[in-house]
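My questions all concern the structure below.
One chain of protein is taken out of this complex; the other chains stay put.
For clarity, chains are labelled A, B, C, D and E in written order, and residue numbers in each chain start from 1.
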Amino acid sequence: MNMTQLPIIKDIYGFLGPDLLVGVVGLLLVLIFVPLNSAFLVWVERKVAGHIQLRPGPMEVGPHGILQSLIDAVKLMCKEMITPDLADKPLFWMAPCIVVIPAIVCFVVIPFSPVMQIRELNVGILLIFAFSSISGLSIMMGGWASNNKYSLIGAVRAVAQSIAYEIPLLLSTMSVIIMSNSFKMSQIVSDQSTVWNFILQPVAAIIFIICSTAETNRAPFDLVEAESELVSGFHTEYTGMRDALFFMAEYTAMFIASSMAVVLFFGGWHGPFFSGIVWFVLKAYFLVFVTVWIRWTFPRLRFDQLMNFAWKVLIPISLLNLLVTAIVIKVL
Amino acid sequence: MTTTISDLIPPLMVAQAAFVLMIVFTLAGALLAVIPKKIVHNILGLALAMFGITGVYLYLGSQFVAMMQLLIYVGAICMTYIFAIMLSPPLEKELPKRNKLKVITATAVSFVVFIVMVKMIMSLKFEPIADIARDWSIETIGHQLLTRYFLVFELISLLLAIAIIGSIMVASFVRKRN
Amino acid sequence: MLTMKTIDDININERLYQLNLGPQHPSTHGVLHFLLTLDGEVVVKAEMLIGYTHRGHEKMAENRIYEQFYPNSARMDYLSGMIFNTGYCEAVEKLCGIEVPKRARYIRVITSELNRVASHLLGVMDFVMGIGAYTPFLYGWDDREIILDLLETITGSRLTYNYSRFGGVRVDIDQTFCDSARRFIDRMRERFKLYNDLITGNIIFIKRTVGVGVISKDVALDYGVTGPTLRGSGVNYDVRKSEPYSSYEDFNFEIPTKEEGDCMARYLVRLAEIEQSLRIIEQAMNNLPDGPIRADVPCFITPPAGDCYHSFESARGAVGYYIVSDGTRIPYRLKVRAPSFSNLFVMSKIIPGHFVADLVAIFGSIDVTVPEIDR
Amino acid sequence: MECLSTYLILGALLFCIGIFGILQHNSLIGMLISTELILNGAAINFMAFNMFLSKEPATGQIFALFIMGVAAAEAAVALSIIITVYRNFKTINADSVSELKG
Amino acid sequence: MNTSYGFKQYVKEIFTGSKSLIIGMGITLKHMFKPIVTVQYPRQKPIMTPHFRGHIEAIIFDDTKSHHCVACGLCARTCPSHVIKVQGEKTKAGDRKYGKQYFIDFTKCSLCGLCVDVCPEKTLKFSDEYELAFYSRWDGVMDIMQRLEERK
Partner (left out) sequence: MLTEGQKKLLEELKNNLAKSVPEAKISQSDYVLTGYHLEFSSSKVGMRRVAKEMRSRRFNLETVTAVDFIDSFEIVYLYFNYNQDNIRVMVRIRVPKDEPPFTVSAVYSEAIWLEREVYDFFGIQFKEHPDLRRILNPDDADYFPLLKNFGKTTITGEIDDMLC
């Protein structure tokens, strides 16, 4: 049979063929965007936290301290990377490298605008979910390999948390997918040209935001690195650039989660006056701002409460929501 | 005039190289999954093997199954296994010695099985079907799953339901001590 | 502190493991060391190892004259230094039989209560931060900052005040101080709404604190718990009421108590105590008598031989100074009853069965200062 | 290179590695991991046959999905058994759990 | 903690809980637009109160345009940390002693103010200097008579 018909071969042909430029530029853009974006988000986080707490936040480097995170990155790069004696060295070394893979891969399918999407995939949403689960694995690797009890507890919490919160996350996504009848992200966005899914599926949207906050280990679900209990959770033993990689992955995951929410519920690139990409990025950053805002407002849940919340509140509600959606779609 | 790199590097070769890489991932992961004594390494080897198999599935023409493989095996099953890490002895403890006889037997048995299987595969002659247009979309799978393979679908659901109930029952069972 | 004996006497089961929470840990402010035996995340046994900041204040007191102990007294509990300082002066005054002018006693009450508000604010907000909310902590600091500024205007220092002297206080307060204090009281009363909305009403906070770390009445009395922790367990005991010192008998205030004995009760008791302290300050400033601020005492005092015990209420509980004098200018023995010492010990009784996260919450709600335990 | 027998041999290799793992591993979790490898070997076969020999493009995929479902169910049950065994015998070493022999 | 509650309470808890969370978020959002309260220290300098306790220094009296220290050593004896050392000299025989050198090891000073209290000539006071940082412990030993000369 003719192998060249396979999608993957087509992909490789596509990548190496005439539109090489698009592929390479896209890849380069992602590689530049990921660290810059996380540096920016760190700055946003510190600024928002500062102003919420009636203080100015970073002010020294650059106007309003905007270059502060870059300077911090330089500082972290200069720092020694300490490996504990009793650590499992290969895993300890590999974990921060693996944690950035999903951060980069997931950008491939996010439709920033009708034309700005690196690859259009039939299974775009599945790809994001599949690769996000790898980051959980690398957190576990890092936490276990550190051979530190705080790290191990943090890692075990991370695993339990990601298992518990992936279910309502997928269920709430499914109700949108049922409505659009497609796993394609661009398809879902173009379906929302008139009404945003947020209006049609408010419950699913709220559950999605809650669960993605939990999946990205942000407060009030930041039990994985709960500093008042576990010092710093799974990355207690990490220093220098390795720690920075974990941070980068966390902030990129935040951005990806927000982008997913924008795609699924907030109409993607749709909006008046500006071009698509502006709207998309604005919406995504607004959602990031909301997560930051939530973080600096609420206390942290306890672990059993976190689990109870997922299993007793979110899963029943999201199942109910899915059921209602399915019935409504069938009836209409 | 657009520059194409396909003149320099033939895409088919890249595809083949990537395929080999995927197979190497799979086999290396599989070996990592059985040989090291630390269970965490085994589980991570399994994850690597599953990642390789995901790639292989892409070559076998199904993005959907590939993604499901990654989602279910790496995202769910490996994670569940990692839960069991809590049962494994701590790092600084000495690991139990392997039973040499057991290893030799296992190697011999699996080798024999492998030889037999390869002989069988080589001896069989498959007739590849004619090249037909294929519908790779998920819609077909979904459609077939709910019509022709309805029983399979129901069976999976039933199995999972029973598994969940059963595992809860089993896990809550504690032997009474005398 | 950690010796082989400590490790050995815990039966190390396959299932249990030990976790050293501290001495350097974000939530054990100060250097406190919890040696926890955990089953999963549930604490099976907790042992507190203390003494990392032991400075030997009691021995120091035996080697210096009474006046020279002023700075030490405030350094035991750095959060309520004014109260400890005043208490020490009152203990020595009791020993010598010095009569303190009324104005000085009122000033002592005002400053002590301001200090108590500051300490409670920090304690409450630190508790909230242990639960994970960082922002309320800084809002609390915003309020506390005003008190520190206020006290700085009269004492010249922000934590270790050294304000009381035998027979009175060092500096008189003036009208501007009273005005700013009144402004602070008004501001603080408005802030309670913010705290109630942001913290007390928050569902996560309620879930984290209600029913957690219950200290029953009997346990509290058995373990000698005092202060807001005891009052959170439903015992109506406050040294300010039972043995009024300074001039607390002149003021009209209540002792807030809660029956539940959990973290939430202790938190609410502290908030209510802030309110009562504001009342006391207001009354004291309204009725501030004129007169000297310091009795006529010699430059270096020489108490008669004998002993005395003076008890007073710090922000953490009943503090006691037990002074034995042999008639010289140097104390023969000076013992401090540190409330945090007993309050901390009760944790070993109530923690087992709780999660590590609860431990942080309970520790925060009991609100101990480690230098006071270690002395 | 990408012919049917390549995939079949890959499947066979996974299968044999799995068998090796089951036979030589001491701990129950190790055995479970090997079982997953065996199941995946079978799933690769399904997918390969589907690709090269089937007229219906969805059949093999559905069976691969079925195997995943079975694997998930098996993992859940087996892990709960392992946890129970650990609770009662304080070990996950398969050889030590011999009380069932009578 | 309380696990035995009914469905009604469950639903009610979800709603009241969400309400409390929204109220909390409203408060933090409001605070975000309030002016900052911190002092940007190196740019803005706080003004110290008259009673601020910095290191001790000698008062310049109007009558002698200098201090009144007689080097009696009472402050040195009272100091709980023993950080003061005074040396005086007599300008002529039979005259009173006059403080010449007054050393204080500020790194060990606990700012208790006993020296100020006991000074018979009332010639000591606290300075309002708060930016004191040293590169070595020995830089903390200062001669306040010398500083007095510099202030003149």
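The rule is simple: a contact is a pair of C-beta atoms (placed from the backbone, for glycine too) under 8 Å apart; a residue touches a chain by one contact, two chains touch by 3 or more.
All values reported here derive from a predicted model rather than from experimental measurement.
A.B. asks: Looking at the full complex, which residue from E:Ile27, E:Ala58, E:Val83 or E:Leu148 touches the chain that isn't shown here?
C.D. replies: E:Val83
A.B. asks: Looking at the whole complex, which of C:Ile154, C:Ala318 or C:Ile362 touches the chain that is not displayed?
C.D. replies: Here the residue in touch with the unshown chain is C:Ala318.
A.B. asks: Among E:Ile23, E:Val37, E:Val116 or E:Val141, which residue is in touch with the absent chain?
C.D. replies: Missing-chain contact among the listed residues: E:Val141.
A.B. asks: Looking at the full complex, which residue from C:Pro289, C:Gly306 or C:Gly327 touches the chain that isn't shown here?
C.D. replies: Considering the complete complex, C:Gly306 is the one touching the chain left out.
A.B. asks: For chain C, which positions touch the chain that isn't shown here?
C.D. replies: 1-3, 5, 50-51, 54, 56, 58-60, 62-63, 91, 94-95, 97, 221-224, 235-237, 242-243, 306-311, 318, 320, 322, 324, 332-333, 335, 337, 341-342, 345, 349, 374-375
We take it that only the chains that are shown with their structure count from here on.
A.B. asks: Would you mind checking which chain's C-alpha centre is most distant from the centre of chain E?
C.D. replies: Farthest chain from chain E, going by C-alpha centroids: D.
A.B. asks: When A-C is set beside B-D, which has more C-beta pairs in contact?
C.D. replies: Answer by contact count: B-D.
A.B. asks: Could you work out how far the Cα centre of chain B sits from that of chain D, in whole Å?
C.D. replies: Distance between chain centres, rounded to whole Å: 8 Å.
A.B. asks: Just the number, please: Cα centre separation of chain A and chain D in whole Å.
C.D. replies: It comes to 31 Å between the two C-alpha centres.
A.B. asks: Quick check: how many Å separate the C-alpha centres of chain A and chain B?
C.D. replies: Measuring from centre to centre gives 26 Å for this pair.
A.B. asks: What parts of chain C, by residue number, touch at least two of the other chains?
C.D. replies: Where chain C meets two or more other chains at a single residue, that happens at 17, 135, 139, 142, 198, 202, 204.
A.B. asks: Where in chain E do residues touch two or more of the other chains?
C.D. replies: 21, 24, 27-28, 31, 37
A.B. asks: Please name which positions on chain C make contact with chain E in the complex.
C.D. replies: Listed in rising order, the residues of chain C that touch chain E are 64, 67-72, 75, 135, 139, 142, 145, 152-157, 160, 162, 165, 170-171, 194, 197-198, 201-204, 210-212, 299.
A.B. asks: Sort out for me which residues of chain B touch chain A in the complex.
C.D. replies: Chain B residues touching chain A: 2-6, 9, 11-12, 14-15, 18, 38, 40-41, 44, 47, 58-59, 61, 63-64, 67-68, 70-71, 74-76, 78-80, 82-83, 85-86, 91-92, 128-129, 131, 134, 136-138.
A.B. asks: Report the residues of chain B in contact with chain D in the complex, numbered from low to high.
C.D. replies: That would be residues 16, 19, 23, 26-27, 30-31, 33-34, 39, 42-43, 45-46, 49-50, 53, 56-57, 59-62, 64-65, 68-69, 72-73, 76-77, 80-81, 83-84, 87-88, 96, 98-99, 102-103, 105-107, 109-111, 113-114, 117-118, 121-122, 126-129, 132, 134-136, 140-141, 143-145, 149, 152, 155-156, 159-160, 162-164, 166-168, 170-171, 173-175 of chain B.
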